[in-house]
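This structure is in C-alpha coordinates; I'll ask about it shortly.
Of the protein chains in this complex, one is absent; all others appear in place.
Up next, subunit A:
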Amino acid sequence: MTTQAEHRMPAVLPGGVPPADALLPSAEPVRFLDDDGGPAPGDAHGRYERPSTELLRRAYDAMVLGRRFDAQATALTKQGRLAVYPSSRGQEAGEIGAVLALRETDWLFPTYRDTMALIARGIDPVEALTLLRGSWHCGYDPMATRTAPQCTPLATHAPHAVGVAYAARRRGEDTVALVLIGDGGTSEGDFHEALNFAAVFHVPVVFLVQNNGFAISVPVSRQTAAPSLAHKGVGYGVRGERVDGNDPLAMLAVLTDAVESARAGGGPVLVEAHTYRVEPHTNADDDGRYRDHDEVAAWKRRDPIARLEAHLRSAGELTDDDVAAAGAAAEAFAADVRKRLSEEPVGDPAELFAHVFATPTPQLREQAAWLAEELAR
(Lines give C-alpha, C1' and ligand atoms only; values in the text may rest on other atoms or scores of the structure.)
Protein backbone atom coordinates (compact mmCIF):
# COMPACT_ATOMS: atom_id res chain seq x y z
CA MET A 1 0.00 0.00 0.00
CA THR A 2 1.39 3.39 -0.93
CA THR A 3 1.41 6.38 1.35
CA GLN A 4 -0.24 9.65 0.62
CA ALA A 5 3.17 11.27 0.20
CA GLU A 6 3.84 8.90 -2.69
CA HIS A 7 0.46 9.72 -4.14
CA ARG A 8 1.59 13.32 -4.39
CA MET A 9 4.55 12.52 -6.62
CA PRO A 10 4.40 14.59 -9.81
CA ALA A 11 3.92 12.69 -13.04
CA VAL A 12 7.40 12.96 -14.50
CA LEU A 13 7.88 10.68 -17.45
CA PRO A 14 11.19 8.94 -18.19
CA GLY A 15 13.71 10.79 -20.30
CA GLY A 16 13.58 14.10 -18.49
CA VAL A 17 10.69 15.42 -20.52
CA PRO A 18 9.16 18.49 -18.91
CA PRO A 19 5.94 17.17 -17.37
CA ALA A 20 3.61 19.76 -18.89
CA ASP A 21 4.73 18.97 -22.43
CA ALA A 22 4.51 15.25 -21.80
CA LEU A 23 0.93 15.63 -20.66
CA LEU A 24 -0.23 17.54 -23.73
CA PRO A 25 -2.11 15.73 -26.48
CA SER A 26 -0.74 15.49 -30.00
CA ALA A 27 -1.40 18.44 -32.30
CA GLU A 28 -3.69 16.34 -34.48
CA PRO A 29 -5.88 13.39 -33.46
CA VAL A 30 -4.14 10.03 -33.64
CA ARG A 31 -5.25 8.11 -36.73
CA PHE A 32 -4.18 5.09 -38.73
CA LEU A 33 -6.77 5.33 -41.48
CA ASP A 34 -7.80 8.04 -43.90
CA ASP A 35 -11.49 8.76 -44.35
CA ASP A 36 -11.90 5.85 -46.77
CA GLY A 37 -10.04 3.26 -44.72
CA GLY A 38 -6.75 3.61 -46.59
CA PRO A 39 -3.54 4.34 -44.67
CA ALA A 40 -3.46 7.83 -43.16
CA PRO A 41 -0.63 9.92 -44.58
CA GLY A 42 2.58 10.53 -42.65
CA ASP A 43 3.02 9.43 -39.05
CA ALA A 44 -0.48 10.33 -37.93
CA HIS A 45 -0.49 7.33 -35.60
CA GLY A 46 2.52 8.63 -33.70
CA ARG A 47 4.06 6.13 -31.30
CA TYR A 48 1.08 3.78 -31.43
CA GLU A 49 1.17 0.37 -33.10
CA ARG A 50 -1.55 -1.18 -35.18
CA PRO A 51 -3.77 -3.41 -33.02
CA SER A 52 -3.58 -7.13 -33.71
CA THR A 53 -5.67 -8.58 -36.50
CA GLU A 54 -7.44 -10.76 -33.95
CA LEU A 55 -8.48 -7.68 -31.95
CA LEU A 56 -9.56 -5.82 -35.07
CA ARG A 57 -11.70 -8.76 -36.19
CA ARG A 58 -13.37 -8.93 -32.79
CA ALA A 59 -13.95 -5.19 -32.99
CA TYR A 60 -15.46 -5.50 -36.47
CA ASP A 61 -17.95 -8.16 -35.41
CA ALA A 62 -18.89 -6.23 -32.27
CA MET A 63 -19.30 -2.97 -34.17
CA VAL A 64 -21.56 -4.56 -36.78
CA LEU A 65 -23.62 -6.15 -34.05
CA GLY A 66 -23.64 -2.94 -32.00
CA ARG A 67 -24.90 -0.87 -34.89
CA ARG A 68 -27.65 -3.36 -35.70
CA PHE A 69 -28.67 -3.41 -32.05
CA ASP A 70 -28.69 0.39 -31.97
CA ALA A 71 -30.89 0.55 -35.08
CA GLN A 72 -33.22 -2.02 -33.56
CA ALA A 73 -33.50 -0.04 -30.33
CA THR A 74 -34.26 3.13 -32.29
CA ALA A 75 -36.97 1.28 -34.24
CA LEU A 76 -38.47 -0.14 -31.05
CA THR A 77 -38.59 3.34 -29.60
CA LYS A 78 -40.55 4.58 -32.60
CA GLN A 79 -42.95 1.68 -32.00
CA GLY A 80 -43.39 2.73 -28.40
CA ARG A 81 -41.54 -0.25 -26.95
CA LEU A 82 -38.88 1.92 -25.33
CA ALA A 83 -39.56 5.14 -23.45
CA VAL A 84 -36.53 6.78 -25.00
CA TYR A 85 -33.32 5.72 -26.72
CA PRO A 86 -30.23 7.89 -27.13
CA SER A 87 -28.45 6.42 -30.15
CA SER A 88 -24.69 6.01 -30.43
CA ARG A 89 -24.77 5.21 -34.15
CA GLY A 90 -21.53 6.39 -35.73
CA GLN A 91 -19.67 6.13 -32.42
CA GLU A 92 -19.07 2.38 -32.67
CA ALA A 93 -15.30 2.74 -32.59
CA GLY A 94 -15.49 4.42 -29.18
CA GLU A 95 -18.23 2.22 -27.76
CA ILE A 96 -16.56 -1.03 -28.79
CA GLY A 97 -12.99 0.20 -28.41
CA ALA A 98 -13.60 1.14 -24.78
CA VAL A 99 -14.96 -2.29 -23.93
CA LEU A 100 -12.30 -4.27 -25.82
CA ALA A 101 -9.55 -2.30 -24.09
CA LEU A 102 -10.78 -3.54 -20.72
CA ARG A 103 -10.43 -6.86 -18.96
CA GLU A 104 -13.46 -8.50 -17.40
CA THR A 105 -12.11 -7.52 -14.00
CA ASP A 106 -11.92 -3.86 -14.99
CA TRP A 107 -14.82 -1.47 -14.42
CA LEU A 108 -16.83 0.40 -17.04
CA PHE A 109 -18.80 3.55 -16.15
CA PRO A 110 -21.24 4.24 -19.00
CA THR A 111 -23.68 7.07 -19.70
CA TYR A 112 -27.20 6.80 -21.08
CA ARG A 113 -25.80 6.93 -24.63
CA ASP A 114 -23.60 3.88 -24.14
CA THR A 115 -26.04 0.98 -24.33
CA MET A 116 -24.00 -0.33 -27.25
CA ALA A 117 -21.02 -0.61 -24.92
CA LEU A 118 -23.15 -2.61 -22.48
CA ILE A 119 -23.96 -5.05 -25.28
CA ALA A 120 -20.28 -5.36 -26.14
CA ARG A 121 -19.61 -5.96 -22.46
CA GLY A 122 -21.81 -9.06 -22.71
CA ILE A 123 -24.81 -7.72 -20.82
CA ASP A 124 -28.10 -9.21 -21.94
CA PRO A 125 -29.82 -6.70 -24.26
CA VAL A 126 -33.15 -6.90 -22.47
CA GLU A 127 -31.40 -6.26 -19.16
CA ALA A 128 -29.43 -3.42 -20.75
CA LEU A 129 -32.61 -1.76 -22.03
CA THR A 130 -34.50 -2.07 -18.75
CA LEU A 131 -34.10 1.58 -17.77
CA LEU A 132 -34.88 2.91 -21.23
CA ARG A 133 -37.95 0.70 -21.37
CA GLY A 134 -39.25 2.77 -18.51
CA SER A 135 -38.27 0.88 -15.39
CA TRP A 136 -36.82 2.33 -12.21
CA HIS A 137 -33.57 0.35 -12.13
CA CYS A 138 -30.62 -0.32 -14.39
CA GLY A 139 -31.62 -3.90 -15.17
CA TYR A 140 -28.26 -5.61 -14.72
CA ASP A 141 -26.07 -6.42 -11.75
CA PRO A 142 -23.26 -3.85 -11.68
CA MET A 143 -21.18 -5.95 -9.28
CA ALA A 144 -21.35 -9.11 -11.41
CA THR A 145 -20.74 -7.28 -14.68
CA ARG A 146 -18.33 -4.69 -13.29
CA THR A 147 -20.40 -2.16 -15.14
CA ALA A 148 -21.90 0.77 -13.26
CA PRO A 149 -25.51 1.70 -13.91
CA GLN A 150 -25.83 3.99 -16.93
CA CYS A 151 -25.46 7.50 -15.61
CA THR A 152 -27.85 10.26 -16.58
CA PRO A 153 -26.66 13.33 -14.58
CA LEU A 154 -23.66 14.32 -16.68
CA ALA A 155 -20.18 13.42 -15.44
CA THR A 156 -21.43 12.61 -11.94
CA HIS A 157 -20.22 9.04 -12.38
CA ALA A 158 -16.65 10.17 -13.03
CA PRO A 159 -15.77 10.53 -9.32
CA HIS A 160 -17.28 7.07 -8.75
CA ALA A 161 -14.89 5.59 -11.30
CA VAL A 162 -12.03 7.24 -9.42
CA GLY A 163 -13.30 5.79 -6.13
CA VAL A 164 -13.75 2.28 -7.45
CA ALA A 165 -10.30 2.23 -9.05
CA TYR A 166 -8.69 3.80 -5.99
CA ALA A 167 -10.32 1.20 -3.74
CA ALA A 168 -9.03 -1.61 -5.95
CA ARG A 169 -5.51 -0.19 -6.05
CA ARG A 170 -5.42 0.15 -2.26
CA ARG A 171 -6.10 -3.59 -2.05
CA GLY A 172 -3.24 -4.23 -4.44
CA GLU A 173 -5.48 -5.19 -7.36
CA ASP A 174 -4.57 -4.06 -10.87
CA THR A 175 -8.11 -3.06 -11.79
CA VAL A 176 -8.62 -0.13 -14.14
CA ALA A 177 -11.82 1.92 -14.41
CA LEU A 178 -12.85 3.48 -17.70
CA VAL A 179 -15.46 6.21 -17.61
CA LEU A 180 -17.39 7.36 -20.66
CA ILE A 181 -18.21 11.06 -20.88
CA GLY A 182 -19.54 13.29 -23.63
CA ASP A 183 -18.33 16.68 -24.77
CA GLY A 184 -21.11 18.40 -22.84
CA GLY A 185 -20.12 16.53 -19.70
CA THR A 186 -16.66 18.11 -19.74
CA SER A 187 -18.27 21.39 -18.66
CA GLU A 188 -19.65 19.85 -15.48
CA GLY A 189 -17.81 20.36 -12.22
CA ASP A 190 -17.63 16.65 -11.45
CA PHE A 191 -15.55 16.06 -14.59
CA HIS A 192 -12.92 18.45 -13.26
CA GLU A 193 -13.08 17.18 -9.69
CA ALA A 194 -12.71 13.61 -10.91
CA LEU A 195 -9.67 14.45 -13.05
CA ASN A 196 -8.14 16.29 -10.13
CA PHE A 197 -8.77 13.55 -7.58
CA ALA A 198 -7.54 10.88 -10.00
CA ALA A 199 -4.30 12.80 -10.54
CA VAL A 200 -3.70 13.71 -6.90
CA PHE A 201 -4.23 10.12 -5.75
CA HIS A 202 -2.60 8.68 -8.87
CA VAL A 203 -5.56 6.46 -9.63
CA PRO A 204 -5.79 4.05 -12.61
CA VAL A 205 -8.71 5.64 -14.43
CA VAL A 206 -9.16 6.28 -18.14
CA PHE A 207 -11.49 9.15 -18.97
CA LEU A 208 -12.85 8.66 -22.49
CA VAL A 209 -14.55 11.79 -23.76
CA GLN A 210 -16.56 10.99 -26.86
CA ASN A 211 -16.73 14.40 -28.44
CA ASN A 212 -19.64 13.85 -30.80
CA GLY A 213 -20.07 17.52 -31.56
CA PHE A 214 -23.25 18.23 -29.64
CA ALA A 215 -24.72 18.39 -26.18
CA ILE A 216 -28.29 17.90 -27.41
CA SER A 217 -28.29 21.03 -29.60
CA VAL A 218 -25.33 22.99 -28.27
CA PRO A 219 -22.13 22.64 -30.30
CA VAL A 220 -18.83 21.91 -28.60
CA SER A 221 -17.66 25.45 -29.45
CA ARG A 222 -20.08 26.64 -26.77
CA GLN A 223 -18.66 24.16 -24.21
CA THR A 224 -15.05 25.21 -24.34
CA ALA A 225 -12.51 27.63 -25.70
CA ALA A 226 -9.68 25.17 -25.02
CA PRO A 227 -7.53 23.99 -27.95
CA SER A 228 -9.15 20.58 -27.46
CA LEU A 229 -10.97 18.73 -24.71
CA ALA A 230 -7.88 16.57 -24.25
CA HIS A 231 -6.01 19.73 -23.26
CA LYS A 232 -8.10 19.81 -20.10
CA GLY A 233 -5.85 17.11 -18.66
CA VAL A 234 -2.65 19.10 -18.35
CA GLY A 235 -4.04 21.51 -15.76
CA TYR A 236 -4.63 18.58 -13.45
CA GLY A 237 -1.45 16.69 -14.23
CA VAL A 238 -3.33 14.17 -16.34
CA ARG A 239 -1.94 13.03 -19.68
CA GLY A 240 -4.26 13.86 -22.57
CA GLU A 241 -4.59 12.21 -25.95
CA ARG A 242 -6.68 13.04 -29.02
CA VAL A 243 -7.92 10.35 -31.35
CA ASP A 244 -9.90 10.12 -34.56
CA GLY A 245 -12.96 8.64 -32.93
CA ASN A 246 -14.15 7.14 -36.19
CA ASP A 247 -10.89 5.27 -36.75
CA PRO A 248 -11.26 1.91 -34.99
CA LEU A 249 -7.54 1.16 -35.26
CA ALA A 250 -6.65 4.42 -33.55
CA MET A 251 -9.32 4.03 -30.88
CA LEU A 252 -8.23 0.50 -30.01
CA ALA A 253 -4.54 1.42 -30.05
CA VAL A 254 -4.90 4.51 -27.88
CA LEU A 255 -7.43 3.07 -25.44
CA THR A 256 -5.49 -0.16 -24.97
CA ASP A 257 -2.36 1.88 -24.35
CA ALA A 258 -4.17 4.19 -21.92
CA VAL A 259 -5.70 1.31 -19.97
CA GLU A 260 -2.43 -0.60 -19.74
CA SER A 261 -0.52 2.56 -18.81
CA ALA A 262 -2.98 3.19 -15.98
CA ARG A 263 -2.78 -0.46 -14.94
CA ALA A 264 1.01 -0.29 -14.82
CA GLY A 265 0.90 2.65 -12.42
CA GLY A 266 1.15 5.48 -14.91
CA GLY A 267 -1.78 7.34 -13.43
CA PRO A 268 -4.98 8.53 -15.10
CA VAL A 269 -5.29 9.27 -18.81
CA LEU A 270 -7.75 11.54 -20.60
CA VAL A 271 -8.65 10.47 -24.13
CA GLU A 272 -10.73 12.65 -26.42
CA ALA A 273 -12.33 10.86 -29.35
CA HIS A 274 -13.35 13.15 -32.20
CA THR A 275 -16.55 11.64 -33.49
CA TYR A 276 -20.04 12.67 -34.45
CA ARG A 277 -23.57 11.96 -33.31
CA VAL A 278 -25.21 11.15 -36.63
CA GLU A 279 -28.63 10.54 -35.06
CA PRO A 280 -30.62 13.17 -33.16
CA HIS A 281 -30.03 13.36 -29.39
CA THR A 282 -33.00 11.03 -28.84
CA ASN A 283 -36.20 10.20 -30.64
CA ALA A 284 -37.68 13.33 -29.03
CA ASP A 285 -35.11 15.63 -30.64
CA ASP A 286 -35.45 17.69 -33.85
CA ASP A 287 -31.88 18.13 -35.05
CA GLY A 288 -32.90 20.12 -38.12
CA ARG A 289 -33.23 23.10 -35.80
CA TYR A 290 -29.53 23.26 -35.01
CA ARG A 291 -27.45 21.52 -37.66
CA ASP A 292 -27.10 21.19 -41.37
CA HIS A 293 -27.84 17.90 -43.11
CA ASP A 294 -24.68 18.27 -45.21
CA GLU A 295 -22.61 18.13 -42.03
CA VAL A 296 -24.28 14.86 -41.01
CA ALA A 297 -23.76 13.45 -44.50
CA ALA A 298 -20.07 14.40 -44.44
CA TRP A 299 -19.56 12.54 -41.16
CA LYS A 300 -21.48 9.53 -42.41
CA ARG A 301 -18.87 9.25 -45.16
CA ARG A 302 -16.28 8.76 -42.41
CA ASP A 303 -18.13 5.75 -41.10
CA PRO A 304 -16.03 3.72 -38.65
CA ILE A 305 -17.38 0.33 -39.74
CA ALA A 306 -16.86 1.06 -43.43
CA ARG A 307 -13.34 2.28 -42.74
CA LEU A 308 -12.46 -0.80 -40.71
CA GLU A 309 -14.02 -3.09 -43.28
CA ALA A 310 -12.05 -1.45 -46.11
CA HIS A 311 -8.84 -1.72 -44.12
CA LEU A 312 -9.32 -5.37 -43.20
CA ARG A 313 -10.37 -6.32 -46.72
CA SER A 314 -7.35 -4.62 -48.26
CA ALA A 315 -5.13 -6.44 -45.78
CA GLY A 316 -6.75 -9.72 -46.78
CA GLU A 317 -8.06 -10.15 -43.24
CA LEU A 318 -11.77 -10.02 -43.97
CA THR A 319 -13.65 -11.99 -46.63
CA ASP A 320 -17.14 -11.69 -48.07
CA ASP A 321 -18.06 -14.70 -45.95
CA ASP A 322 -16.81 -12.95 -42.80
CA VAL A 323 -18.86 -9.88 -43.61
CA ALA A 324 -21.93 -11.99 -44.27
CA ALA A 325 -21.42 -13.93 -41.05
CA ALA A 326 -21.11 -10.75 -38.99
CA GLY A 327 -24.24 -9.38 -40.63
CA ALA A 328 -26.16 -12.59 -40.02
CA ALA A 329 -25.12 -12.71 -36.37
CA ALA A 330 -26.25 -9.10 -35.97
CA GLU A 331 -29.60 -9.84 -37.61
CA ALA A 332 -30.18 -12.83 -35.35
CA PHE A 333 -29.31 -10.69 -32.33
CA ALA A 334 -31.72 -7.97 -33.42
CA ALA A 335 -34.47 -10.50 -34.07
CA ASP A 336 -34.05 -11.87 -30.57
CA VAL A 337 -34.22 -8.35 -29.10
CA ARG A 338 -37.36 -7.63 -31.15
CA LYS A 339 -39.03 -10.80 -30.00
CA ARG A 340 -38.18 -10.40 -26.35
CA LEU A 341 -39.18 -6.75 -26.25
CA SER A 342 -42.53 -7.39 -27.89
CA GLU A 343 -43.89 -8.30 -24.47
CA GLU A 344 -45.09 -5.48 -22.26
CA PRO A 345 -42.70 -4.87 -19.38
CA VAL A 346 -44.19 -5.66 -16.02
CA GLY A 347 -43.45 -3.82 -12.83
CA ASP A 348 -44.52 -4.74 -9.34
CA PRO A 349 -45.52 -1.54 -7.54
CA ALA A 350 -44.74 -3.16 -4.19
CA GLU A 351 -41.11 -3.37 -5.24
CA LEU A 352 -40.91 0.43 -5.32
CA PHE A 353 -40.46 0.29 -1.57
CA ALA A 354 -38.12 -2.71 -1.45
CA HIS A 355 -34.73 -1.23 -2.36
CA VAL A 356 -34.78 2.27 -0.94
CA PHE A 357 -32.90 0.87 2.05
CA ALA A 358 -31.46 -2.57 2.79
CA THR A 359 -34.36 -2.97 5.18
CA PRO A 360 -37.44 -0.82 4.58
CA THR A 361 -38.15 1.70 7.31
CA PRO A 362 -41.43 1.47 9.24
CA GLN A 363 -42.66 4.46 7.20
CA LEU A 364 -41.95 2.66 3.90
CA ARG A 365 -43.63 -0.52 5.12
CA GLU A 366 -46.65 1.54 6.09
CA GLN A 367 -46.80 3.27 2.71
CA ALA A 368 -46.37 -0.04 0.87
CA ALA A 369 -49.37 -1.35 2.79
CA TRP A 370 -51.40 1.74 1.87
CA LEU A 371 -50.58 1.26 -1.82
CA ALA A 372 -51.45 -2.45 -1.60
CA GLU A 373 -54.76 -1.51 -0.02
CA GLU A 374 -55.42 1.00 -2.80
CA LEU A 375 -54.64 -1.62 -5.46
CA ALA A 376 -56.85 -4.21 -3.78
CA ARG A 377 -59.94 -2.01 -4.03
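Here is the rule we go by: a residue touches a chain if its C-beta (ideal position, glycine included) is under 8 Å from a C-beta of that chain, and two chains touch if they have at least 3 such contacts; residues count from 1.
In the analysis below, contacts and distances are computed from a predicted model.
The complex includes a chain that is not drawn, and of the options "ABC transporter permease", "ATP-binding cassette domain-containing protein", "Alpha-ketoacid dehydrogenase subunit beta" or "Cation acetate symporter" the UniProt name matching it is "Alpha-ketoacid dehydrogenase subunit beta".
Only one of A:Gly38, A:Gly134 or A:Pro153 touches the chain withheld from this view, namely A:Pro153. Taking the complete complex into account, A:Ala165 is the one of A:Ile96, A:Ala165 or A:Ala230 that touches the chain left out.
Considering the full assembly, A:Gly189 is the residue among A:Pro41, A:Gly172 or A:Gly189 that touches the omitted chain. Hidden from this view is one chain, which touches subunit A at 1-5, 136-139, 141-144, 148-149, 153, 156-168, 170-171, 177, 189-190, 193-194, 196-197, 200, 354-358, 361-363.
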